[in-house]
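Note that one protein chain of the assembly has been removed; the remaining protein chains are unaltered in position.
Up next, chain A:
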Amino acid sequence: MIEINKLAKKFKVENPKKLSDQDKKDPRLQGRFFHSVREVSFSCQNGEVLGLLGPNGAGKTTTLRMLSTALQPDSGSINIGGFDILKSPVEARKQIGFLSGGTGLYGRLSGRENIAYFGKLNGMTNDAIIKRTAELSHRLDMDSFLDRRSETYSTGMKQKASIARSVIHSPKVVILDEPTTGLDIMATQTVLNFIRDLKNDNVPVIFSTHHLDEVSELCDRVTVIDQGQTMFNDTFDAFRALDEVSLHESFLRSIGKPKHQTTER
């Protein structure tokens, strides 16, 4: 189980002159600091899939980067199975699997070597790595290309290898930052199947997306954030119930936009 409470993160604005007019109007800009995430809270139980929604620039990636310990929050707490990950981030990383749409592989290493490298970095023994790689390779159907250099992979192969890499150490929670962005239909399906598998394995999954069909297909819970704040945090059914017409309308409702007014005039 993972629990996030009142997470906040601000960035120093290095050059205020470079900000666009839209940035300047953003209430999150206060003096020399841009408060990218102001107050985000949500939780996800074992075996649950949580969809993180929000417009571009809402603070989704920043939130997920804090969850993955790549960024350090200014305030708030993150608990994984009752374990405060901010107190010992290095130890906590063993519990987390992270994947984003932009994640790459080391092109000159084979898929197997890429996966093994991360296994070793996670402190796994060679035997354990071999065993787990075989298991993942079978599950993701990677046997035919696993020993080729990953620079020769197609997008789908790359995504499969990335998935295997991110879960080689059997993490207790998996975080995915827009994992399907830029992928073709086949590769997207691989990612979605993988999320379903994790759900069956009772691993909590948090993933951000712009595709509401993915949300309706997989998610038990939905969290909507806008301008760095949690606007909605409940079950998928409650999210759907926000509007009787469509999920898109539900989304607009959740961030406080009136019905049928998608663009400001």
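Operating definition for what follows: a residue touches a chain if its C-beta (ideal position, glycine included) is under 8 Å from a C-beta of that chain, and two chains touch if they have at least 3 such contacts; residues count from 1.
We adopt the following convention: contacts and distances are computed from a predicted model.
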**Message:** I notice the complex is incomplete. Of the names "Sodium transport system permease protein", "Response regulator", "ABC transporter domain-containing protein" or "Dimethyl sulfoxide reductase anchor subunit", which is the UniProt protein name for the chain that's not shown?
**Reply:** "Sodium transport system permease protein"
**Prompt:** Out of A:Ser166, A:Thr188, A:Thr209 or A:Ser250, which is the one that touches the chain we can't see?
**Reply:** A:Ser166
**Interface residues of chain A (partner: the chain not displayed)** = 11-12, 14, 65, 68-72, 90-91, 93-94, 96, 98, 100, 102-109, 113, 117-118, 120-123, 149, 165-166
